[in-house]
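Removed from the display is one protein chain of the complex; every other protein chain stays in position.
Then we have chain A:
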């Protein structure tokens, strides 16, 4: 019983850590390119993207943890890292694809199938996995961190989507409208996060 409590406490505390103190977007700028495109793209629903990203992160974390432990004793592990972790993500992709393919009646099925590669092969997923390895998290910690990282990304997407209309306002100088002002806005939000954590994130 005690183990279960400790494990779940660890899971949730690392999830909270990943949402706020080490938010993927605001402290490490992971997946910003994707975020900027997502906010400008009206065809892709932010909610479905976020959902898919969270599921992928949770599924990838244990596979990548075992794969990472597998290559840890090798001398050329730094060289192998991208290949091994992308392979882990690919395994998860195939599993998700199979589930979506079989579940014919699922709502938003075709949209989910289209979003799948975008939500899996981006720097937020790979970056989180690499951070878990460089900070030597245990399996439970990695799992919580992966889940929280997905939630933190959704939080960032919602914050930026919320401000989208104001960022297109006529009051903004023309050269700043669109991408530049979005970047400045994310920068200001990132400063707000430093307000309660300080900037001490290990990159």
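Worth a mention:
Here is the rule we use: contacts are C-beta pairs under 8 Å (C-beta built on N, C-alpha and C of every residue); 3 or more make two chains touch, one makes a residue touch a chain; residues count from 1.
Note that contacts and distances are computed from a predicted model.
Of the candidates "Biotin-dependent carboxyltransferase family protein", "Allophanate hydrolase subunit 1", "Urease accessory protein UreF" or "Electron transporter RnfE", the chain left out of this view carries the UniProt protein name "Electron transporter RnfE". From the options A:17, A:67 or A:131, the residue with contact to the unseen chain in the full assembly is A:131.
Considering the complete assembly, chain A touches the hidden chain via residues 26-34, 36-37, 78-83, 85-86, 89-90, 93, 97, 110, 113-114, 116-118, 120-123, 125-127, 130-131, 134, 173-176, 179-184, 186-188, 190-191, 194, 199, 203.
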